[in-house]
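Here it is, the structure in full.
One protein chain omitted, others in place.
What follows is subunit A.
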Amino acid sequence: MSIEALPPAAPDRSAVPVLEVEELTVTFTRRGERPTRAVDGVSFSVAAGETIGLVGESGCGKSVTSLAVMGLLPRRGVQVGGSVRFNGAELIGAPDRTLRELRGADMAMVFQDPLSSLNPTVPIGTQVTEVLVEHRDMSGKRAVAEAADLLDRVGIPDPTRRLKEYPHQLSGGMRQRALIAMALACSPRLLIADEPTTALDVTIQAQILELLRELVVDTGTALVMITHDLGVVAGLCDRVHVMYAGKVIETADRHELFARPRQPYTGGLLASVPRLDAGRGTPLTPIRGSARDAIPWAEGCAFAPRCDNAQDDCLTEVAGSTVPLEYDGPGRELRCRHPLTYPRQTPAGAPSSGSTDSGSTSSGSTASGAGR
């Protein structure tokens, strides 16, 4: 089943978002060092049955964003600002007990590395049942039966036997399924998946993604996918937020984003993906430098040092304000002074697929940017 054929899970699911994040900031402070702002004014929202993607390179702040939403950041040396509302209730500054009651029950998370995310000395069964015991007041046999049922639902064969086994006895895909089973134990309204397929091989990746997709369809769970893998985005996400150096720099619907990336960084990400139809020997076009080359947003556009479209005004900031995230056509937002533009005909080499829609026009920038 594809995303387009998704039946509405709630009558007006766009009206009340499950999760609303507004101007979220996370600052890490260490004694003797300058504070680092890992997340810098990030806003997004997810409705029931919707899947959004937070996309970016390592260190762009996407994982920290998810941990801040879950309230899982360490208390010491971390300042979280802005607002995170879950079903309308503010989570920032909420007491630890409230958060613990929500976590695992109404909002759950699946992590990147399934082996290190499971306790090596506790059987899988206990790690599943403890959620049921904690949040659904189950005990003993009922919890075990429910756990077996959960493992079965996420596609683990012979679940009763697996419950008694330890994480190291399971394969990588099986472990990730077990983690997903734990996250699903209480039918959460929000699921955050932080690069859930990174540690898995490709065939298993596809199975896990399919599992998550079915989950969204079947239960109307709001899903936040955190990933650097554009393939995952293409297969799963309704809306995509591209992050760079702690800020969202482009927001668009999936099709729009793949057809006409506007931020040169997004364009670069798409151009970095190897393509089968590109012909043998065609060199890949990576983005220059690394995320470490980013400059502070206060000094201009953080991506400017790596950007082919960068002009002088990208680095000279007016009145100390950063490049704003602005309306960029219906359903789109963009943080860029010199975005990629598209004429009526798609330029050769642009990472688009036969869209005839005219791109929005922006003055004074080069049309060839997308191809590079």
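Going forward, a residue touches a chain if its C-beta (ideal position, glycine included) is under 8 Å from a C-beta of that chain, and two chains touch if they have at least 3 such contacts; residues count from 1.
As a convention for this text, contacts and distances are computed from a predicted model.
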{"item": "Listed names \"Sulfate adenylyltransferase subunit 2\", \"Protein-export membrane protein SecF\", \"Peptide/nickel transport system permease protein\" or \"NADH-quinone oxidoreductase subunit M\", with the criterion being the UniProt name of the chain not displayed", "value": "\"Peptide/nickel transport system permease protein\""}
{"item": "Identified contact with the non-displayed chain, of A:26, A:64, A:109 or A:271", "value": "A:109"}
{"item": "Hidden partner chain, touching residue among A:91, A:118, A:224 or A:252", "value": "A:118"}
{"item": "Which of A:135, A:239 or A:306 contacts the chain that the document leaves out", "value": "A:135"}
{"item": "Touching residues (missing chain, whole complex) on subunit A", "value": "70, 72, 96, 99-105, 108-109, 111, 113, 116-123, 126, 130-131, 134-135, 166, 168, 179, 182"}
